[in-house]
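Inspection log for the structure reproduced underneath, given as structure tokens.
Only one protein chain is missing from this complex, and each of the others stays in its spot.
Moving on to chain A:
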Amino acid sequence: MSEATVSRVLNGKPGVSDATREAVLTALDVLGYERPTQLRGDRGRLVGLVLPELQNPIFPAFAEVVGGALAQQGFTSVLCTRTVGGVSEADYVDLLLQQHVSGMVFAGGLYAQADASHAHYERVRERKLPIVLVNAAVERLGFPQVSCDDVAAAEIALAHLLALGHTRVAMLLGPPDHVPSRRKLAAFRAHAAARGVELPAEHVEHTMFSLEGGHAAAARMVRHGITGIICASDVLALGAIRAARRAGLSVPGDVSVIGYDDSALMNCTDPPLTTVRQPIDAMGRAAVELLVAQIEAAAVPGDELLFEPELVVRASTAPAPRTAA
């Protein structure tokens, strides 16, 4: 094909068949070249939803809530998830900016980790792109935030274990700089102090958010005679259950385990998991409302909206064993 033909296509000039025109444009796309602006046409409005992973079922579930709420408002969401050795969160931010998204929602990402780099958030703020953060607060950036109340979550879980007579209780948390984990820990300690409950020396373990991480950390806990474990995610809780059983203990007979997040599958686990449920429907709708308000150029306060979780009692918790190890 001649360069003149290509140029005619790129300039929207007549004299080129539809088929040829389409082929040229597609070739541009495939090769990664930018289309000239006048050929972009009417685009659907896109919103980027950036998630840290998809293994924990809470993230796919949240993506479906946000996707549905966005669709109702006439937006289409595209999911971006970090993969090991793959595209980083900062790269996704660049990409979404290049794709001229109307806004972005970040759930549980790097901003949830206090020590991580937040430079890419600065870039977004400079551009005044509509953003909502879900489940962590990078306060100084002034983005509107939607969070599940970690303080309430820790209190509900601890109260449940105390009511069952547990005295040797511990928290199994994410990495030390994971903000929601920090909040849960602070609330856990404060609540215990307020109730006059002395916490054992080994009352906290930090680990990676994975089944294996939960397993390793909980193995240490049960060796120290902990009988009640409050976990920062359901996946950690499943790892803790596994650890207890490997140590020859029964759940909930010897060790009670509480998760956090909840999803349909937690009804099917062995045992069905007692957990603290994040109200993702309400949180997702709120996040989309805040985002759309910003897109429509309304001023939105950079507050953090806190949503109350609820305890879902299934079968992984029971009264403390009579004789603690």
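As a convention for this text, contacts are C-beta pairs under 8 Å (C-beta built on N, C-alpha and C of every residue); 3 or more make two chains touch, one makes a residue touch a chain; residues count from 1.
By definition in this document, contacts and distances are computed from a predicted model.
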Checklist entry - Which of the following names does UniProt give to the chain that is not shown: "Lactate utilization protein C", "Maltose/maltodextrin transport system permease protein", "Cytochrome bc1 complex cytochrome b subunit" or "LacI family DNA-binding transcriptional regulator"? => result "LacI family DNA-binding transcriptional regulator"
Item to check | From A:V16, A:A152, A:M221 or A:L238, residue that would touch the chain that is not displayed | outcome: A:L238
Next on the checklist: Residue by residue, what part of chain A touches the chain that was omitted?
Outcome noted: 3, 6-7, 10-11, 19, 22-23, 25-26, 28-38, 40-41, 43-44, 46, 53-55, 57, 59-61, 63-64, 67-68, 70-72, 76-81, 83-87, 91-92, 94-95, 98-99, 211, 238, 241-242, 264-265, 268-272
